[in-house]
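With one protein chain withheld, the remaining protein chains of the complex are depicted in position.
In order of appearance the chains are A, B and C, and numbering begins at 1 in each one.
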Amino acid sequence: MDAEPAEVEFRSEMTVELVRHSAADSDVLFAARVSTQGDKTLDHIGEDAGRSRGLINYLMRDRHGSPFEHNSMTFFVSAPIFVFREFMRHRIASYNEESGRYRELRPVFYRPSHERPLVQVGKPGAYTFVPGSAEQHALVTGEIETVCRDAYASYRRMLDAGVAREVARAVLPLTIYSSMYVTMNARSLMNFLSLRVHEEGSTFPSFPQAEIEAVARQMERLWAGLMPLTHEAFVAQGRVAP
Amino acid sequence: MDAEPAEVEFRSEMTVELVRHSAADSDVLFAARVSTQGDKTLDHIGEDAGRSRGLINYLMRDRHGSPFEHNSMTFFVSAPIFVFREFMRHRIASYNEESGRYRELRPVFYRPSHERPLVQVGKPGAYTFVPGSAEQHALVTGEIETVCRDAYASYRRMLDAGVAREVARAVLPLTIYSSMYVTMNARSLMNFLSLRVHEEGSTFPSFPQAEIEAVARQMERLWAGLMPLTHEAFVAQGRVAP
Amino acid sequence: MDAEPAEVEFRSEMTVELVRHSAADSDVLFAARVSTQGDKTLDHIGEDAGRSRGLINYLMRDRHGSPFEHNSMTFFVSAPIFVFREFMRHRIASYNEESGRYRELRPVFYRPSHERPLVQVGKPGAYTFVPGSAEQHALVTGEIETVCRDAYASYRRMLDAGVAREVARAVLPLTIYSSMYVTMNARSLMNFLSLRVHEEGSTFPSFPQAEIEAVARQMERLWAGLMPLTHEAFVAQGRVAP
Partner (left out) sequence: MDAEPAEVEFRSEMTVELVRHSAADSDVLFAARVSTQGDKTLDHIGEDAGRSRGLINYLMRDRHGSPFEHNSMTFFVSAPIFVFREFMRHRIASYNEESGRYRELRPVFYRPSHERPLVQVGKPGAYTFVPGSAEQHALVTGEIETVCRDAYASYRRMLDAGVAREVARAVLPLTIYSSMYVTMNARSLMNFLSLRVHEEGSTFPSFPQAEIEAVARQMERLWAGLMPLTHEAFVAQGRVAP
């Protein structure tokens, strides 16, 4: 077991990659126009950017949500398990995550960076966070590193003794990294972002944990690149999913 | 009003067009492999067709459904309203249909062809259909044409008198054509096909109405072209959605 | 066929009946408290109405939606088919509707009352409705009655000639009544109400057709009787589903 601790890796980042997509502002437009024009109107799309922007803004404002569903984005996300626990509460999405039953999990753990606020103040339901002291950061770093190294060594001892992976994983901490593919459409993504990104100017408040917010912000950036008019309307209308 | 009946059109076909997609067998493979390999394995996909086929068959057989969700297909469907009534009972899909509130509906109506069996025999829950007689076909054709012409003329009279479209449409028959965009992933589509296509050799029986079955068969053909290994596995495993 | 027209019935009402339910404000409270207290806290519920109201208001305002899902209401709704077409676009609900394939549909049709505004004014996306003239009401009544009688007589002629119900129904107009059971939880119902009831003071505008709004208002009244604190919070917070 001596060699194991050396392999253990600590990170402070979430990573998100756009793997597949079929998503453009024009997908919103053709779906919306079938309601009013009754035929396939793909030809006319894009000929007038001002009208396209206007239609998308109107749909967002009046909560015509269904035209925002005819598109698809698949992201590959790496994050600690406590982030995935929150993520998978969103039921309008498709998930495939690496499995602790089918494979040996790798010793990669999340450890907050020095920028991560560590101290919660205020009352339940209205918490805010403030930076931790140097001592608190040192404590958190030390505790997480020690617990993770010890837990992973324990995991490996059980595996080496022939214990099934699904049993041995019980000792692994919630901060271990996992990875998944998640597929969403823009409507579902806007719902996710409205709850998992905290922005001034939002119509509704949201108080996401910093780690899932870091994932959500990366997803938002990638989506904004694909559907700029839709993203612009989402922000302009107070970050409410239609 | 004299001119109106001349415009009225009768058809016997459903039309389905694939408008957008991001769907390939490889989308199943990468999603499945993350479970067991824990990393993005796109590079290795497609290098071995035999292994790919084997993995897809295994997933289908053991009902690992989620890898079949990371893809998207948008179809443009034209069919009578009674077909859309059945279609929209499928909740795992995205819909945008032309709206009788926002636009004047066109006088295009479905009328069964001579191949459409007209007579139901057997007991509830186990109906089968047999061809209609020449008299029955003549009756159905005549009744549908007369009712549709009269109803559409009535619709136009109300519109011409300034009555709102959403009120006037009340008289239109269920056989009037509408059109919609529908977006599904392969898992959701397999569920739809398992219920809306009747095939010998299916593990579970299904007794779809002929008209929605005609739509479903066109969707199946288009999907099979995009994801041939997945379609092959679906058929081989008794047409059960995983 | 002579006797048939006499049976035909015209109505102007939607009916909604609460058939089954397991829904109370306390269902929201116990679900919310598990998050913060981590045990079953049913004993403490209801002991302090002021705190209960406060907690429900907080959940609604901060969009903690999941505690509003642990309840169930089943309604029996009678309405014309064009209402059910709109209703079933709501995918977070369970539906069973009478089937035109399995049974002969009865000759009961919706005809707007004199209170129903008939004339649409304004631009697409911002329509409002104004009352119809006496002539318009007479026209609508006459047209609907004539088309429905004729269509139903045609339906019966096809049935009498041995044509299958699923074929013959093609001629029936969208205004024919159907009935269904629909089961929803309070969260899903709030989403439905936010889109299908137009109320001043709503955070978001909605422009439902009058007939589905009549159904929705009856559902809202029945729900408000079961979960008064939740309903009060929904109204107070601008009729936005959490």
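The rule is short, and it goes like this: a contact is a pair of C-beta atoms (placed from the backbone, for glycine too) under 8 Å apart; a residue touches a chain by one contact, two chains touch by 3 or more.
As the structure is a prediction and not an experimental result, all values here were calculated from the model.
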item	value
Chains shown that the absent chain touches, full complex	A, B, C
Residue of A:23, A:60 or A:148 in touch with the missing chain, whole complex considered	A:148
Omitted-chain contact residue, chosen from C:57, C:74 or C:146	C:74
Missing-chain contacts mapped onto chain A	80-82, 84-85, 88-89, 91-92, 95, 100-102, 110, 112, 116-120, 124, 129, 132, 135-136, 139-140, 143-144, 146-148, 150-151, 154, 157-158, 161-175, 209
Interface residues of chain B (partner: the chain not displayed)	36, 58, 62-63, 66, 89, 124-125, 195, 203-207, 240
Residues in chain C touching the chain absent from view	17, 19-22, 27, 30-32, 34-40, 42, 66-67, 69-72, 74, 76, 94-99, 102-103, 105-106, 178-181, 183, 185
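The rule we apply is simple: only the chains that are shown with their structure count from here on.
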item	value
Residue-number overlap at the chain A/chain C interface, same or different (half cut)	same
Gap in Å, rounded to a whole number, between the CA centres of chain C and chain B	26
Chain A and chain B: spacing of chain centres that average the CA atoms, whole Å	33
Rounded Å distance between chain A and chain C, as computed from the means of their C-alpha atoms	35
Residues of chain C whose C-beta touches two or more other chains	89, 124
